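Notes for the one structure printed next.
Removed from the display is one protein chain of the complex; every other protein chain stays in position.
Then we have chain A:
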Amino acid sequence: MSLDLSDVTLTYPDGDDRLTALDHVTLHVPRGTLTAVAGPSGSGKSSLLAVAATLVTPDAGTVSVDGVTTTGLSRAELTGLRRRTIGIVFQQPHLLPSLTALEQLQLMASIDGRSPAGARGRALELLAAVGLADRAGRRPHQLSGGQRQRVGIARALMNEPTLLLVDEPTSALDHERGAAVVDLITRLTRERGTATVLVTHDRTHLRAADRIVEVDDGRLGDPPSGSGTSVGYRPQGGVTATMSG
């Protein structure tokens, strides 16, 4: 049991009106599984991730992470929850320019009040897991785009999260590198037992997912033939055509 969204509705102010970004969304993601989220641009994919990441509080419905209901928690409690149980991989790697790859990971221990030196072993182990053992001393500007994104993935796993949220990790990468990053995320999901939500535009990346959900105008639905697994999933051409990079 790791991520549970139940009847979640999220609106943003839109002039005098409100824009519904998520419309009564219910989603359950068990640990050790990968759920892919697809849908056209502006459909609410990032909003779904933001709610799961506790970065926004929904207007209605409940979000629970690792058994903890997040609605009603204070800002500080949410920050602590994010720090300890949620790993986030951003669309851009979002690494800090002054830190080496190793330090990007040690930083996660530092913000959790632990000694960065003590976290060195785990950081090196994770860098090795994403194939960057020999790049530990490099700063972001000395790494390729794909390497940066892999550092971002390793960073997200640093504090042993039970929930891993990944927002379009491949948008800055070419197809081949993108596929490698998705493979890596799939492997780490199995190995480390995270409940993983992967937002992606690229439907060829969806093969590895345990489940694919389609977001359309804030509403969630499994793809027409989907039964909770990726088997038998067929892309819907009408939807992909409207997507932006």
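Note that in this section a contact is a pair of C-beta atoms (placed from the backbone, for glycine too) under 8 Å apart; a residue touches a chain by one contact, two chains touch by 3 or more; residues count from 1.
Here is the rule we use: contacts and distances are computed from a predicted model.
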Which of "Rieske 2Fe-2S domain-containing protein", "Pyruvate dehydrogenase E1 component subunit beta", "ABC transporter substrate-binding protein" or "Putative ABC transport system permease protein" matches, in UniProt, the chain that is not displayed: "ABC transporter substrate-binding protein"
Omitted-chain contact residue, chosen from A:A38, A:V63 or A:I88: A:I88
Which of A:L3, A:L49 or A:L127 contacts the chain that the document leaves out: A:L49
Residue of A:G72, A:P97 or A:G121 touching the missing chain in the full complex: A:P97
Contact set of chain A toward the excluded chain (per top definition): 46, 49-50, 53, 55-56, 76, 79-84, 86, 88, 90-92, 94, 96-99, 103, 106-108, 110-112, 116, 139, 155, 159, 167-168, 171
